[in-house]
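Let me begin by handing over the structure; questions about it come next.
Only one protein chain is missing; all other protein chains are in place.
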Amino acid sequence: MRTLGATLERVAPGEVDLALAFREDLTQQHGFVHAGVIAAVVDSACGYAALSLMEPGAAVLSVEFKVQLLAPARGARFLALGRVVRAGRTLTVVAGEVRDDGDEVVALLNGTMMAVRGRPELAD
Amino acid sequence: MRTLGATLERVAPGEVDLALAFREDLTQQHGFVHAGVIAAVVDSACGYAALSLMEPGAAVLSVEFKVQLLAPARGARFLALGRVVRAGRTLTVVAGEVRDDGDEVVALLNGTMMAVRGRPELAD
Amino acid sequence: MRTLGATLERVAPGEVDLALAFREDLTQQHGFVHAGVIAAVVDSACGYAALSLMEPGAAVLSVEFKVQLLAPARGARFLALGRVVRAGRTLTVVAGEVRDDGDEVVALLNGTMMAVRGRPELAD
Partner (left out) sequence: MRTLGATLERVAPGEVDLALAFREDLTQQHGFVHAGVIAAVVDSACGYAALSLMEPGAAVLSVEFKVQLLAPARGARFLALGRVVRAGRTLTVVAGEVRDDGDEVVALLNGTMMAVRGRPELAD
């Protein structure tokens, strides 16, 4: 997230918001922020949201996620909201969205995160 | 793609391969390449593959994609293969995968791309 | 939907609810309602929701959908809620959920519907 310049805006149990400032080098060929950058930020927000409900020492890995692009990601600043929909012992279902600075939803994420335990080299 | 350092390896009608070299700043907290970076590269490979079958002047936008992470993205170099499964006039169905330098598949993408026409500011 | 015995509970612009009564022959091997039946009902609810915002003569086809199963579909009656998230001229983004009779969400759907026009044999 450092490479993308994303910053942590808010953390609550099961909820994490990340902010991303527009940068020329994150755009695709049409001047919008690249779909993959949008996916990376909202996947991270959702991963942290899942982790916020796990016990210390657990790590979180993305199993899969789907991203739907609703509108071109234009604007100076984006907010990625990650939310836990259902936390299980092994799998956590997450939902996220990315809003532009006019508060329009530009992307949705729906995914599955997995808790990894007993592997200290992965501890978050 | 320039920010990620991805390079074009191969282009054929409906098929585009991109290579990505491991870089410290693309990793997540466990030292693997971040799922979002993986998604960005394979989404790009699939977008270019879709574009390769469209007429000049058309542009391509991602409607949605799903990424499944099969194994941690460890290694020095990754290859993202983008393939057109079915090309329609408006929508193109794409499938992609990311292979590590041991040729193991670390991620799958299945998505939908949309052709945009008559908007010269978007022409690819 | 007649084969499944689903009934229309509520229609509003962009919102359609379908009810499904438990039937022995819709269960999978463990006695829960089969994931595919759940998918069929919530896909239908979302398709009708998309159609409710289109002009007369248009038809709607599912382009793709993702279903996440949150809990086993146990119970005597299920409600499938289909909602339009964003209606475009060609593509409509939809979200749906299935609730059991204790109002627990047992499944989520996120999908893309397409309007088909000028093909009277398809008109809904």
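The first chain written gets the first letter, and so on, giving A, B and C; residue counts start at 1 in each chain.
What we mean here is this: a contact is a pair of C-beta atoms (placed from the backbone, for glycine too) under 8 Å apart; a residue touches a chain by one contact, two chains touch by 3 or more.
Since the model is a prediction, treat every value here as computed from it, not as a measurement.
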{"item": "Interface partners of the hidden chain - shown chains only, full complex considered", "value": "A, B, C"}
{"item": "Residues belonging to chain C that touch the chain removed from view", "value": "2-3, 25-26, 28-30, 34-37, 39-41, 43-44, 59, 61-69, 72, 121-122, 124"}
{"item": "On chain A, residues whose C-beta touches the chain left out of the figure", "value": "63-64, 66, 90-91, 112, 114"}
{"item": "Touch residues of chain B, complete complex, unshown partner", "value": "66, 68, 70-71, 85-86, 93, 95, 105, 108, 110, 112"}
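As a convention for this text, only the chains that are shown with their structure count from here on.
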{"item": "Inter-chain centre distance, chain B versus chain C - centres from mean C-alpha coordinates, in Å", "value": "31"}
{"item": "Residues of chain A touching at least two other chains", "value": "66, 68"}
